[in-house]
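Left out: one protein chain. Kept in place: all the others.
Right, chain A next:
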Amino acid sequence: MTMHAPPATGSPSTIVADYFGQAIDELESWKAKFSDDLAAARARGPVTTDTLDALVAPYALSTFDALDLPVYGSGFIAALNSLADASSHLAWWQGADRARLVLAAQSVSKEAIDYSELEWYRVPHQTGEAHVAGPYVDYLCSDEYTITIASPIFLDREFVGVAGLDLLIDQVERDLTPRLAPHGSDISIVNGVGRVLLSTSPHRETGDSIRGAELASLTRTACPGMALEVVSG
């Protein structure tokens, strides 16, 4: 049945950590180079959305093919009020044709998009570390049920934005379920608020929450380096 699934190595929490860890590693690697580019651009003068798009494009586009992951979207989201010509900006490419995201609000009415409270921006900003955000319905970019992996960028301690990539849950389920299935039919990945990312159990649906006493009664294993847990039961 799972002929094409890679061999399941290690424990479920390792499988999950390795899977999303690739994305974090990729972001960390382009972040380093991109930070230098951005610092150089800032030294030349105020950075505009066009300048930023041009700087981000090569890194964002290379992310699609660099990983053994079904990357749906990739790019950089500027810190609010950090650009010369807009108070917010998503330098983002997504979809099968890897098209640049053009939000009407950004391009036509020039309205500020306040993403300060969205998990993929808020958590990396506050913790200073990469974060696996979601699953959530991404009504801003993909309009799909999504996981966003985001990593903050600081220049001289100043927060300038987050580098990120999107994975659709639909694709993640295809990848991870066959790898987790050999470990049991009651394994679920849950996020920091107890939301099920996916499960090998027919009784647990993606998007449902496991909370309180029920969550406490299950065997839980943290996935190193991210706010995800593998629970069985």
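A few remarks follow.
As a working rule, a contact is a pair of C-beta atoms (placed from the backbone, for glycine too) under 8 Å apart; a residue touches a chain by one contact, two chains touch by 3 or more; residues count from 1.
In this text, contacts and distances are computed from a predicted model.
Taken from the listed names "GntR family transcriptional regulator", "Anti-sigma regulatory factor (Ser/Thr protein kinase)", "ABC transporter permease subunit" or "CopA family copper-resistance protein", the protein name that UniProt assigns to the chain not shown is "GntR family transcriptional regulator". Here the missing chain is touched by one residue of A:Lys31, A:His131, A:Arg179 or A:Arg195, and it is A:Arg195. Of the listed positions A:Phe64, A:Tyr136 or A:Phe154, the one in contact with the omitted chain in the full complex is A:Tyr136. Contacts to the hidden chain, counted on chain A, fall at residues 88, 102-105, 107-109, 111-115, 117-118, 135-137, 139-140, 143-145, 193-195, 206-209.
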